[in-house]
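With one protein chain removed, the remaining protein chains of the complex are shown where they sit.
Let's turn to chain A:
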Amino acid sequence: MAHIMLTLLIGMVLGVISVASNPSPYFAALGLVLVAGVGCVVLMGHGGSFLSLVLFLIYLGGMLVVFAYCAALAAEPYPEAWGEWSVLGSVLGYLLLVVGAGSWFWGGWYEGMWVPVDELIEFSVVAADSGGVALMYSLGGGLLVVSAWVLLLTLLVVLELTRGLARGALRAV
């Protein structure tokens, strides 16, 4: 289990490096999908299956799909992947940085640190993370109403930004 967690955490860092190293946006979106998938499995390894499912649905299925459609705006004749020297240089630089920072800490990492301790305190019917999210509808109802308002406001902001013609930020090109 510790080996699995080690592989997942390394996969997460490599995925973020693949996004941050300035490739063409098509490949950066692919790297972000990898990071989100591996992050979901990390969360599942700690027992948070509901939060991992929510991340998959909303983040990958909602937000990244929209980013993938907008990648058509960044079309270029020769997209740079990670084999290009400029991108590879950034990848190696970030790798060096992470390994250097990690070498500060890994002296104190022991066997049991990679996985959480399974605390079966009591056998409950409701899973921990689902029960916690249910609080958003009972005690946290005010914040739920506020976030619904914020989402409506964002919709209006986006519609105003992309209105075009005479007013707004768009020019009729």
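Just so it is clear, a residue touches a chain if its C-beta (ideal position, glycine included) is under 8 Å from a C-beta of that chain, and two chains touch if they have at least 3 such contacts; residues count from 1.
Following the convention adopted for this analysis, contacts and distances are computed from a predicted model.
> For the complex's missing chain, which UniProt name, "Protein YIPF", "DNA repair protein RAD51 homolog 3", "Transcription factor TGA9-like isoform X3" or "NADH-ubiquinone oxidoreductase chain 4L"?
"NADH-ubiquinone oxidoreductase chain 4L"
> Tell me which stretches of chain A touch the chain missing from the display.
Chain A touches the missing chain through residues 5-6, 9, 12-13, 16-17, 19-25, 28-29, 32, 35-36, 39, 42-43, 46-48, 51-52, 54-55, 58-59, 62-64, 66-67, 70-71, 73-74, 90, 94, 97-98, 101-102, 105-106, 109, 113-114, 116, 119, 121, 128-129, 131-133, 135-136, 140, 143, 147, 150-151, 154, 157-158, 161-162, 164, 168-171, 173.
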